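Note that one protein chain of the assembly has been removed; the remaining protein chains are unaltered in position.
Read from first to last, the chains carry the letters A, B and C; within each, the first residue is number 1.
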Amino acid sequence: MSTQTTTLDAPGAQLVQQRIAWRTPVIYLVVGALAFVFFGLLTSADEVTRFTVSTSRDFVTISPFAVPSKLVGLVLSVAALGLAGWATYLTRERRKVPTWVPITFGGLVLLAFLVWVMAGNGNALPLTLLLTGALVLSAPLVFGALAGLLCERSGIINIAIEGQLLAGAFLAVVVASITGNPYAGLVAAPVAGALVGGVLVMFAVRYWVDQIIVGVVLNVLVIGVTNYLFSTVLTQNPQALNNPPRLPTLPIPVLSQIPVIGPVLFNHSLVIYLMYAAVAVLQVMVFRSRWGLRMRSVGEHPKAADTVGIKVNLTRVKNTVLGGAVAGLGGAALVAAGLAFTKELTSGKGYIALAAMILGRWSPKGALAAALLFGFADSLRQVLGNLGSPVPSQFLSMLPYLATIFAVAGLVGRVRPPAAEGKPYVK
Amino acid sequence: AAAPDEESEESPEAGGESTGEMVDYTACMISDEGGWDDASFNESGFEGLQRAGDELGIETKDAESTDPGQYASNVDAMVQEGCDLIIGVGFALEDAIEAGAQANPDINFALIDSAFSDTEFNPVTYDNAKPLLFNTQEAAYLAGYMAAGVSETGTVATYGGQPFPSVTIFMDGFADGVARYNEDNGTNVQVLGWDKEAQNGSMIGNFSDTEAGRTTTEQFIASGADVILPVAGPVGAGTLNAASQAEGVKVIWVDSDGYLQPANEENKDLILTSVMKLIGNAVFDTIENAVNGEFDATPYVGTLENGGVDLAPLHDFEGQVDEELVAAVDDLKQQIISGELVVESPSATPTE
Amino acid sequence: MKLELRGITKRFGPLVANDHIDLTFEQGEIHALLGENGAGKSTLMNVLYGLYDPDGGEILVDDAPVRFEGPGDAMAAGIGMVHQHFMLIPVFTVAENVVLGHEPTKGGAGIIDLAEARRLVREISDRFGFDVDPDALVEDLPVGVQQRVEIIKALSRDAKVLILDEPTAVLTPQETDELIGIMRQLRAAGTSIVFITHKLREVKAVADKITVIRRGKVVGTASPKDSEAELASLMVGRSVVLGVDKAPARPADVGLAVRGLTVIDERGARVVDDISFEVHRGEIVALAGVQGNGQSELAETLLGLMPATGGSITLDGAELLGRSVDDVLRAGVGFVPEDRSTDGLISTFSIAENLILDLHDQAPYARAGSLSPSRVAANAEQRVGEFDIRLTSVQDPISTLSGGNQQKVVLAREMSRPLRLLVASQPTRGLDVGSIEFVHKRIVAERDKGTPVLIVSTELDEVLALADRIAVMYRGRIIGVVPGGTDRDVLGLMMAGVPAETAHKDAAAHHTTLGAADLEEQQ
Partner (left out) sequence: MSSTGTVVTPPAEPSRAPEDERPSYLQQVLDSSWMIILSAIVIALVASSVLIAAANAEVQEAATYLFARPGDFFGAAWDAIYSAYSALFRGAIFDYQADGLRRIRPITETMLASTPLILAGLGLAIGFRSGLFNIGAQGQVLMGGAAATWIAITFQAPVVVHVVLACLAAVVVGGLWAGIAGFLKARTGANEVIVTIMLNSIAVFLVSYLLTTSVLAGGGSRPISPPVGPNAQLPLVLGPPFRLHWGFIVALLAAVGVWWLLERSVLGFRFRAVGANQEAARTAGIRVNLMFVLVMITAGALAGLGGATQILGTDKTLQASSAGSIGFDAITVALLGRSTPLGTVLAALLFGALRAGSPLMQTSANTPIDIVLVIQASIVLLIAAPPLVRSLSLVHGIAKWTGRSGKEARA
């Protein structure tokens, strides 16, 4: 610390070398070795793995191809092991391991896994669709996690994400059906989410009700209300009330024509682009803007914020309502393909979003990464279930949840929530 | 153990044409966790109950269950409310209905999709409890044959909500139907999403996540499937949605005729046919018999023969499907009805 | 700006913390508030700053009544406050903390202009000779530096009235000296300052006017020229002996022996670097040093909270290193942590529970895994009487106690059982003179019972009052061991890293304000 007293000169001499953090390289090495044995050595030599990379709708079509499973498995896992070795070397030399290393390593191991699991399968693995599926499935989770972090960063625990997603999806469907305009639904969804957020924060701030109670109860309330409206109103006239048009796909010129990346990232409806924008904007605003600074101060130490004239409760109200609105958008994303409303169609996604928020350490880009991890595992489980795998479907269904536990225990570790979350501010 | 004969003599007369006039009879129904709007067997059963209420002039009561803990209390509430006939929907209600039947010998019971058995899984019967069963696999077999014949890509697909017997019975019949087509025509049409041998395949994991149904279907389509059978209640809407975005992909609906459902109006032209399981009719018939004092506890088994299960009309695909194929399907139907061909599924309830 | 309080009353349940207080703060004047722990000083200031709503009375700014709905209003009226408990956000940087609430922005989107914020921090630091890194995270800073951040924060808003609630409790003599300089500078510029402290020496050095509060009431005013003893007795309501009457130590055999101790923290810094010293039975050794020179780590390692990388710590010949905290406590070590609120107390627990925090599994409080609430309460009543802890009920949460009384709870707990070693960090931080007198007597009594005592303190008054020997720590090493009663300025220089002999020479040349005052008093 260069901030001792004025009489001290800057220290530094006694700063010995950083203790080496062996955990990460060890994980790389173990995973790499396992990949080498299972995805390489133990694969039978005369099997092939088939891939399709593009769909007929793509600009550049690449025809399906097959690769020898064992050889490719070996090559990929050896490459991964190499990277792991290099990362170990860098760690020992106390040099920083560049960010692309874990990403590439993960990619290699994953590919090796796919080659292994599809070895000998008569069907080809639709690679592009696997990734598109991951993105689309994670979109509601991303919005949900962003909503959660907006609330929690200001000190309000938002367990009601599930209810906000559901309310958003409901209103989006109804409004889009009545107006016949999918964009009207996209505008309406945040209103529903914000309303739920408003109730949450009213009870939390005005009546000091435990925020978790309010959240859990609001979920029940929204389920009850939407179920009721669905049964009594929507089913009476599904044509007019529960028949939303599809949000049109808007391919981004040029970008959408890049092979693989184009269809995966740049050939979506507006709601996915809104997701990109929301993550990018919030990442900047939460950490760099006046609004973000004040929001975080209120979530960390409300009394300190109060002593510099920040209106603690007002800040919480505003952010929770905004968060609710963002979650509402997530509901819209869930039905963006023009899906009709069905009872409890969020099926627990709000809770997964909550986990993604924590896994992402209450930061927008972290939330994106965590949601993508879950979405990818979910997409992969679908693909494997569809194409036939020896693993019982129940175990495939566990995949996303196991992957999340692995991520939080193995890669992320201790996370620190906003210090004042869940505590009502009473002077 | 059939219903005692004396009962019919004692019961009051309730004529066939009873529209409007009130009859002193209460028929009651309890859903499983799906609830009445499950776009599946609860909904079909409930329609039967409502029809009975309208047409027979009887009183009806219903209770939805949200979890297994409520089955017994719902049966009890029905008994308290003076129901004459209590119908449970789904195998999950077996124990609750069974206990109710034992405790209330003067009330009639019925159970959809399951027979009664004891702890050792030996079938048991009760004089006042009637199982309503369906050989769904028979109709699904025809659908599989039809799907294989219609497929241009040589790949068809199916997925379920959860691996329940009432779900996989569709998938078993479907897979066998496709295999039969391959056998008859020397083709190699593939079924994605279900392996009958291993009893394992593609499952959404619930009956509510339409979006997952949509993405699953997209993946099937990407893998070349062009006829898809979703067996997951409302999740099927996701399949219709995905099919509407692809060229030449057809959907086979389940439970009721999907072409006629208002919710499917937009995409009904994609519905090739439906594997119908006419629970509503079975429920209505059971209630009607009971009202007329003709309740009997012998299991009702819906088959192609008695129309309890069936393949829906082709509607818009009429004339588009190869006539030979239609003829072959009709022929198979006759074979099944005659007993010449037996379609098996481990999920079918054995009835002697 | 002139600020006037009229009839301010504030109650907490049955307790009247401020009882019809009338006070006037004139422009350009340093007004000291004195009062024992729990007298109601902080409460009064919180009312003035808009944090508490008074139950009665009014505030006048330049003779016009005002009503503060919250601190925002108070700030707008030109009042700034440095709180007794820091109002800093630990995960923010210094610059972020300083500009919070009045952030400079650039562009339309409200993005904070960090360059401007840093410039602001630097400008104020330079003006007052602070050395604070605007980009350091506050939680990584030693408490002394955090205090400066608080002051910078208050100054950055150009307050016309500045309230300083015990700002010097965590400062070194040099730092205190600087602060006094700053206060004078501000006074010259027309700022009024309300200065709360327990250190009479400081009051005498800087205050223009002194008001004494006792049990929520103003009991009188005093002049800076009055002697410390006069001030003290006015404050406490009885005469106080300043400075401890202690017999010379009669050291027996070695109790605590630390040999070659080295500690490396998580960041890889060698925070304790090959340290060796001994504390004899019946002797008080003080570890003096500027905060952040490894004393806290040394104390934590003694208790088993931090692992050591090398060396040994023996107590009466038995090794302590490698044993669990529980074991060390059971071996008879009494431990007063330097930060009572995070390490010493559980704020939501009752006072009675806090009084047995590290004894909860021992007889007579626990038998066969079961606690006896009546014995816990009886113990509490006894300690409360013994240590004169001011409270309403021992079953109240400890968070309702004033800062000083909380500290007494920790001391009462640690000193109330048979000890074989007492390690106390900043034992009298925040205590009033009366309480300090009492605590010091207790510590000396502990020594006289034959217990080795290790005092870790940045407070030279305390070191001088208690220590039989003084070890000065600098950057993880002991730079020298000098006898108790060594000149204040010499110690100050040693704490800045100057070896003992050089320090003796230098000290004669430049005296600090307080050091000079000391010498004056001695003459």
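The criterion applied here is as follows: a residue touches a chain if its C-beta (ideal position, glycine included) is under 8 Å from a C-beta of that chain, and two chains touch if they have at least 3 such contacts.
In this text the structure is predicted, and so the values were computed from the model without any measurement.
J.: Thinking of the whole complex, not just what is shown, which of A:75, A:217 or A:284 touches the missing chain?
T.: Among A:75, A:217 or A:284, only A:217 touches the chain that is not shown.
J.: Thinking of the whole complex, not just what is shown, which of C:101, C:251 or C:344 touches the missing chain?
T.: Only one of C:101, C:251 or C:344 touches the chain omitted from view, namely C:344.
J.: With the full complex in mind, choose from A:33, A:209, A:258 or A:284 the residue touching the hidden chain.
T.: A:209
J.: When the complex is taken as a whole, what residues of subunit C touch the one chain not shown?
T.: Subunit C touches the missing chain through residues 53, 55, 303, 305, 324-330, 335, 337, 342-349, 353, 357-358, 360-361, 366, 369-371, 373.
J.: On subunit B, what residues meet the omitted chain?
T.: Residue positions of subunit B that touch the missing chain: 28, 33, 35, 61-64, 66-70, 72-74, 76-78, 80-81, 91-92, 94-95, 114, 117, 119-121, 162-165, 199, 205, 346-347.
J.: Could you list which residues of subunit A touch the chain missing from the display?
T.: Residues of subunit A in contact with the hidden chain: 157, 203, 206-214, 216-218, 220-221, 223-225, 227-228, 231-232, 348, 351-352, 354-355, 358-359, 392, 394-395, 397-398, 401-402, 404-405, 408-410, 412-415, 417, 419-424, 426-427.
Assume only the chains that are shown with their structure count from here on.
J.: Answer with line, ring, star, complete or other to describe the graph linking chains that touch.
T.: Contact pattern: an open line, chains touching in sequence.
J.: Roughly how far is subunit A from subunit B, centre to centre by C-alpha average, rounded to an integer in Å?
T.: 37
J.: Give, as an integer number of Å, the spacing between the C-alpha centres of subunit C and subunit A.
T.: Each chain's C-alpha centroid was found; their separation is 46 Å.
J.: Identify all positions of subunit B at which a residue touches two or more other chains, and write them in rising order.
T.: none
J.: For a test of understanding, state which residues of subunit C touch subunit A in their complex under the given definition.
T.: Of all residues in subunit C, those touching subunit A are 49, 51-53, 70-72, 75-76, 81, 83, 86-92, 96, 100-103, 105, 109-112, 129-133, 136, 140-142, 144-145, 153, 172, 174-175, 178, 264, 266-270, 273, 290, 292, 475-476, 496-497.
J.: Touching subunit C in the complex: which residues of subunit A?
T.: For this pair, the touching residues of subunit A are 1-8, 11, 13-19, 284-285, 288-291, 293-294, 296-297, 300-301, 303-311, 416, 419, 427.
J.: Taking the complex as given, what residues does subunit A use to touch subunit B?
T.: Listed in rising order, the residues of subunit A that touch subunit B are 52, 55-56, 122-124, 126, 128-130, 132-133, 136-137, 140, 227, 230-231, 235, 237-239, 242-243, 246, 334-335, 337-340, 342-345, 347, 378-379, 382-383, 385-388, 390, 392-394, 397.
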